[in-house]
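The structure appears right after this line, and notes come after that.
Here the complex is missing a single protein chain, while all its other protein chains stay put.
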Amino acid sequence: MTKKSVWLSGPYLAWIVGFIVLPLLTILYYGLTDTEGGLTLGNVIGAVADPLNIKALGLTLLLATLATVICLGLAYPLALCLTKLKMKKKSFFIFLFILPMWMNFMLQMVAINTILEDNGVINAVLTFIGLPKLHIANTFGAVLIGMVYDYFPFMLLPVYNAVSRIDGDLINASKDLGANSFKTFLYVSFPLSLPGVISGITMVFIPAVSDFAIAQMLGGGKIQLIGNIVEMNFTKGQYHTGSGLALILMAFVMLSSLLTKDGAENEGGGMIVS
Amino acid sequence: MKKIASLLLALALILTASVVLLSSCSSGEKLYLFNYGDYIDPEVYDMFEEEYGIKVVYDEYAAPESMYAKFVSGTAEYDLICASDYMLEKLIFEDRLQKINFGNVENFKNISEAQKNASKSFDPNGEYTVPHFWGTLGILYNTETVDAEDLKDWSILFDDKYAGRIVMPDSERDAFFVALTVLGYDVNTKDEAQLREAAALLKAQKDNVQAYLLDETARTKVETGNADIAVIYNGEAYLAFENNENLDFIIPEDKTYMWLDSFAIPKNAVHSDYAELFLNFLCREDIAAMNFEYIYYSTPNQAVIDGLDAEVLAEEAIFPKPEVQNTAAVLKYLGAETEALYSTLWKDIKS
Partner (left out) sequence: MKTLFSGLRKTYIGLILALLYSPVVLMIVLSFSESKTKWTGFSLVKYQALFQNERVMDAFITSILLALLSAAVATVLGTVACIGLLAMKKRLRSTVNAVANIPLLNADIVTGFSLMLFFAAIVGRMSHATLFISHVTLVLPYVVLNVYPKLCQFDRSIYDAALDLGASPVQAFFKVLLPDVFPGLLTGFLLALTISMDDFTITYFTKGRGLDTLSTYIYNTYHIKGILPEYYALATILFVGVLLMILLIQAINVRSAARGVSAKAQGTK
């Protein structure tokens, strides 16, 4: 508790340097050298210049944006509804919404695949009520559904935390001053909930941008995201090319988290019902 | 404060130690195997451990190219690997395998002459490999929804008739084999223009493909009615018949290639002695028979073949008919340059 206790963080600092800084330097080294060890920008430039990568990047950004928007669109009204809800043990009720997340992520994907298949649950229901079958399995839509499902709790929790903390007096004051519900929402509630929204966006967008497993599990090998290309480079042992692409991906991620820095502060802490 | 710190540090150390302990407590005699998925009856591993006290620790892979990378990267060392002909040819060419001491693999005598000969296409002097299974590539289809007449020709896969109902192999060489065959080119061509043409064909086909899958995943799609046509290895098709009686297997125009998957010992193997012991075990008649009944691919083990019923031997999905065997192509290692081209084209097809 005195100045001397600074050294208590020694092991932690060593860990950070050893297993965060050094690995990042390693990937930087790989990204900036060729197989002979010569310095080059070829990997990074090649990563951006390859039309296939650009296409994959476009698809990734589209998918990640859609997933984020849908998550927000579903979570924000839900957060509002939940705040209005009056009940005992509410925190436990909120917890019900993140509980499915704790079933292993891969098992979730397996379940979703079972539901979406041509002969799966959805189509069984559709056939039963006399509607034509939907072909969702192994398409862009399937990957999108998988992402929304997997990342939804990461959006809901920060948004709910922000919305539920809004001081009711402020809302009442706004109404007393003559604003209608819509105006109150637009000028009072929504701006106050913005940090939570931004935090949620970061927590959905970043994993979505770097995903490869969901696309692999639900895309039938037909959806190639940036993550899939990095993974392909990895499985094929093309470490230098892969690192170049990974650096680009990292730049994207770091940029988006810098842009949303304020909101991201309460990340992690907001993930468990407190 | 210092006491607290040292206490906590000690705790951390104890925990770390327990991890190290945990990872080493399971030590004992081990053989590290890198194999295609589900290629050996798991019970065989138990029997081997019982008889020799050596535990087989194995990793499984689906596509040969990923096996190669992991193997070459050195991030995991194995005592024994199983791979396909052209991949073994590449490994031999790159001098990554060690010669097997066949004196320790007495049961190698059980391997049929035909497959010993077939091995010569990639292992000319028969020094590096022991055959495991062989087979062909064909089409598994649902007889209720697919007109068998349509499957007389590989080109049906590129037709719109069965759009969205087709499963293609998630493996570069297999997918290109189909396209090159339809185009009438040599399946081992190194000609860039021909390969690009094949890639264009595959890319155009993508919208009609339900999914790119391998082995059991591909077969399950057809078994469960989620797809009607799958390009698949023959043995997989036979297993599918057991789960769905409306399925059949066909090799269009009898045009196919014959693959031969064999075991080999990497140069950096720590326990080549265990590997040879295990190879000898695998070639033993009863064990080979167990594996055959587990996977139903064509076995190279003559002793097992001799003991089979005529009915099984006549099953074309397991043992291709002589016409097919005689005319089938063999995939060759194409060299680094063509491989890189394959890789780029495949990435393009899939993105």
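Letters A and B mark the chains in the order given here, with residues in each chain numbered from 1 onward.
Rule of thumb we're sticking to: a contact is a pair of C-beta atoms (placed from the backbone, for glycine too) under 8 Å apart; a residue touches a chain by one contact, two chains touch by 3 or more.
Just so you know, these numbers come straight off a predicted model, no measurement behind them.
*Asks:* Just to confirm, in the complete assembly, which displayed chains does the hidden chain contact?
*Replies:* Spelled out, the missing chain touches these shown chains: A, B.
*Asks:* Out of B:Y32, B:Y68, B:Y233 or B:F319, which is the one that touches the chain we can't see?
*Replies:* B:Y32
*Asks:* Which residue among A:M103, A:L131, A:A173 or A:L194 touches the omitted chain?
*Replies:* A:M103
*Asks:* Contact with the hidden chain only, please: which chain A residues?
*Replies:* Residues 1-13, 15-16, 19-24, 26-27, 30, 74, 77-78, 81-82, 84-85, 92, 95-97, 99-108, 110-115, 117, 119-121, 149, 152, 202, 206-207, 209-210, 212-213, 216-217, 227, 230-231, 234, 239, 242-243, 246, 249-250, 253-254, 257, 264, 267-269, 271-272, 274 of chain A touch the chain absent from view.
*Asks:* List the chain B residues touching the unshown chain?
*Replies:* The missing chain touches chain B at positions 1-5, 7-9, 11-12, 15-16, 18-20, 22-23, 32, 34, 37-38, 42, 57-60, 62, 73-78, 170, 213-217, 220, 224.
In this section, only the chains that are shown with their structure count from here on.
*Asks:* Chain A touches which residues of chain B in the complex?
*Replies:* 1, 5, 9, 12, 65-66, 68-70, 72-73, 164, 170, 206, 209-213, 224-227, 343, 347-348, 350-351
*Asks:* In the complex, go through chain A and note every residue touching chain B.
*Replies:* Chain A residues touching chain B: 1-2, 4-5, 8, 11, 52, 55-56, 59, 117-119, 135, 137-138, 220-222, 224, 229, 232, 234-239.
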